[in-house]
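Note that one protein chain of the assembly has been removed; the remaining protein chains are unaltered in position.
Which chain is which? They are A, B and C, in the order written, and residues in each are numbered from 1.
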Amino acid sequence: MLKDLFTKKSQKSHHEKGYAVINVQKEKPADEPQEAPKAQAEPQKPQVQLDENHMSCPSCSAVIEKQALSDNLGVCPECSHHTRLGARRRIQITADAGSFREYDTIIRTVNALEFASYDDKLRDAAEKSGLDEAVVTGECKVSGQSCVICVMDSLFMMGSMGSVVGEKISRAVEKAIEKRLPVVIFSTSGGARMQEGMLSLMQMAKTSAALGKLDDAGLLYISVLTDPTTGGVTASFAMLGDIIVAEPKALIGFAGPRVIEQTIRQKLPEGFQRAEFLQDKGFVDTIVERGDMKDFIGKLLAIHSTGGELDDK
Amino acid sequence: MLKDLFTKKSQKSHHEKGYAVINVQKEKPADEPQEAPKAQAEPQKPQVQLDENHMSCPSCSAVIEKQALSDNLGVCPECSHHTRLGARRRIQITADAGSFREYDTIIRTVNALEFASYDDKLRDAAEKSGLDEAVVTGECKVSGQSCVICVMDSLFMMGSMGSVVGEKISRAVEKAIEKRLPVVIFSTSGGARMQEGMLSLMQMAKTSAALGKLDDAGLLYISVLTDPTTGGVTASFAMLGDIIVAEPKALIGFAGPRVIEQTIRQKLPEGFQRAEFLQDKGFVDTIVERGDMKDFIGKLLAIHSTGGELDDK
Amino acid sequence: MTSRNEFDGPVLQLEEKIKELKTLVEETGVDLSGEIEMLSKKAASMKDDIYKHLQPSQKLKLARHPERPTTLDYIERITSEFIELHGDKLYADDRAIVGGLGIIDGTPVTIIGHQKGKDTKDNIMRNFGMPHPEGYRKALRLMKQAEKFKRPIVTLINTPGAFCGLGAEERGQGEAIARNLLEMSRLRTPVIAIVIGEGGSGGALALGVGNRIAMLEHSVYSVISPEGLSSILWKDASKASEAASMMKLTAQDLIGLGIIDDIIEEPLGGAHKDVDLTASRIKAYITGCLEKLSAMRGEELAEERYEKIRKMGKWM
Partner (left out) sequence: MTSRNEFDGPVLQLEEKIKELKTLVEETGVDLSGEIEMLSKKAASMKDDIYKHLQPSQKLKLARHPERPTTLDYIERITSEFIELHGDKLYADDRAIVGGLGIIDGTPVTIIGHQKGKDTKDNIMRNFGMPHPEGYRKALRLMKQAEKFKRPIVTLINTPGAFCGLGAEERGQGEAIARNLLEMSRLRTPVIAIVIGEGGSGGALALGVGNRIAMLEHSVYSVISPEGLSSILWKDASKASEAASMMKLTAQDLIGLGIIDDIIEEPLGGAHKDVDLTASRIKAYITGCLEKLSAMRGEELAEERYEKIRKMGKWM
């Protein structure tokens, strides 16, 4: 029963004791420069690669077998820390097997402002992420319910939003209106993509306007916020869900923590801009652990499906 | 020009030096019981009658000729304090001469709950205020612009809202919809009328619902808040104006100051729940002095009149 | 025992007597079954009689009973699924009002209710069921969402009133309640409002503009708290019982005044004596209403609700 899912206090590991655990005190790396504006915060350190098969949890520093972490959906089996997930993997764990059909695979980013080294950065990002851009869009079924799905990937230039990200999302939303399907967007982003200047900024207006049309059409939009979601994406489609779901402890904000600290010249309070904080402040409807997310989205889609009928228990 | 009106810092007396002024230290009267629930606050003392022709200002204690005060629209010529104004007088200084036509003069209050001494109180209130109930409704022109107008009177049981007040206001709003006229309501109230129990409470829903219809019809509603506006009236029609105007320093709140002080067990900060405070907090669009009110309302009505045309300077 | 009400006194005395007799039977073997049966019947009929003729002040006690079931107690029992949704998307998540998506007999509904706490800690978190403006704005947000998706709305009312405090005033308690009244009146989806405990003034009404308005048998609904009225009338908050008797705040009074449509029967002794039974009756009431209301178009529902509210009041 669904309500059990939401009263469960913490996610249990899928593989208890199926891996080696060593606690090590990790040295804090020097602050890394950020790819995207407004994303000056990187409060979750990227997983540290220890050897070919092991990494240390960025939260509890436990040494985890990479396979065990992956089998556990990228959630640390020790501390339930939700590590960042690539778009392909996210789709794999969310869509019903074999149901995903990708949209707009041939749209390509251009360096319209002839911004220095942007082409190089795009090439690096593609290599690092295995993607052409910071969002993958398409349609799929989730627990048998059809929807349009857009998934961002922070490995591609910190999930920053340029023209192609904005265009792909807008097209996907328009496709949903055409097919009368609900939309699910998994966000993770450092914000606008400065290398595209004002073309990037206008994607905020474009995606928001498309969602306005979706709303006019009476269709559901579920926004899922994952770590981190900041900047222009927070100030556009990420915050416009009929229902806004977040992963535990995800960083969600308009300004990044470092920008705020520079502005106010003091340290931010513990937990500031985390998913739990945003729920307290009224901006996140609910927090759902990754292991429960597919089921949760499936339920929401079912509740909002035409006719609104759902099998009773 | 209108903008001059809003940059003017304080209202000038209409009758400078046309009256005697003596400053006296007035003794504070013991707290008076309130007529209506939630209206436990009486922060503006009623004018103190000194003799047949003089009274002392409840704010600055200046001794003022009654005629001078009345000529100055009930605004203290010394300190600009806005004393409470009866409904008839308010209509007189707001409506174009001879334009007011009253609605619903034959509806009468009943003691449906057989509440002890309610009939006596109604009789006293009628005598004190010269009115049948705490609101006068009708239509008139203001600076040549037609509108439906409702004016409450705090002399009638502290302007508390029973069935008749709710019914008269609802009928007036429905008449406005029928005639496609804007509505102006001057509020002053201690809240719901406890002697009518739940029948009184439901008037909040009834008047609000009528204003919902007015809104659906695309018609303008100007809410004018005068001292004091609290309780059920604040939690219904008073706060639902397309544009909410307040007189300077008017007390405006849901709970009365004394109730809050009892709840939080401390004194309220200076200026709390005053018109200026509510403007800072975002709930009052603008504050207009009594001497400018008719002109201001006329301008708003003109701006919102069909066609939206107004003579340019 | 917190669940004991002083008006159960005579019944409790009888029940004590029966218990004594039973002990006697065990100890002595004397056959007292006739007497026991007689006394048991008398106790039952006495209890029935007491609860059928409770005074307003007694109903007030029941409505505020610390064991009185809360909104979440009922939601848990009447829905097969419930997804709580938090926050007003403006300022905060007010825990004094809960809301979300529920499935009742296969039908998705939006359920919103005041939430009182179960113990001191819970009550502090829930502010004793007294919402701030953000609570009412959360409720409105969820109601608008329900309207968008053509979902019926069920509200469960149980509050001493909207909170009176600095923050509540600063953030527009009056505006928030007023806005809900206006917007609820024109929602193009069915709205069913049920008073399950205490219906305290404007803070209760802000969830109470329904196509159908019902009250649990021993719940109360009033324009001011009896303590408040007592203070005003006699400068003495302790005469609340006396005040309650003047106020017409019981379900039975209010159906007579045309304020509510229906009364949902409570188990003998009050809702807390059998929460499952009470919940099943609430559920039956909701599904019954929905059957009738679901045949109506959005505009008809809004119009019906308007006409219903529009008629309220008494005058000559």
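Everything that follows uses one rule, which is that a residue touches a chain if its C-beta (ideal position, glycine included) is under 8 Å from a C-beta of that chain, and two chains touch if they have at least 3 such contacts.
This one's a predicted model, so the numbers in the text were calculated from it and none came from an experiment.
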| item | value |
| --- | --- |
| Omitted chain's touching partners, listed by label | A, B, C |
| Contact residue for the chain not shown (choose from A:Cys140, A:Ile243 or A:Val259) | A:Val259 |
| Sole residue of B:Leu220, B:Ala255 or B:Met293 that reaches the chain not shown, by the stated touch rule | B:Leu220 |
| Contacting the left-out chain in the complete assembly, out of C:Leu90, C:Leu268 or C:Met296 | C:Leu90 |
| Contact partner of the left-out chain, one of C:Asp8, C:Glu175 or C:Glu198 | C:Glu175 |
| Selected residue (touches chain absent from view) among B:Ile243, B:Val259 or B:Met293 | B:Ile243 |
| Option touching the unshown chain, where A:Ala235, A:Ala250, A:Ala275 or A:Met293 are the choices | A:Ala235 |
| Touch residues of subunit C, complete complex, unshown partner | 89-91, 137, 171-172, 175 |
| Subunit B residues that touch the omitted chain in the full complex | 1-3, 6, 215, 218, 220, 242-243, 279-286, 296, 299-300, 303-304, 308-313 |
| Residues belonging to subunit A that touch the chain removed from view | 33-34, 37-38, 107-110, 112-113, 115-116, 162-164, 166-167, 170, 192, 194, 196-206, 208-213, 215-216, 231-232, 234-240, 252-255, 259-260, 263-264, 268-269, 272-273, 281-283 |
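Assume only the chains that are shown with their structure count from here on.
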| item | value |
| --- | --- |
| Chain pair that, of all pairs, has the most C-beta pairs in contact | B-C |
| Label of the chain whose CA centroid is most distant from the centroid of subunit C | A |
| Subunit A-subunit C separation of Cα centroids, rounded to whole Å | 41 |
| Separation of subunit A from subunit B, taking each centre as the mean of its C-alpha atoms, in whole Å | 53 |
| Shared-contact residues (touching 2 or more other chains) in subunit C | none |
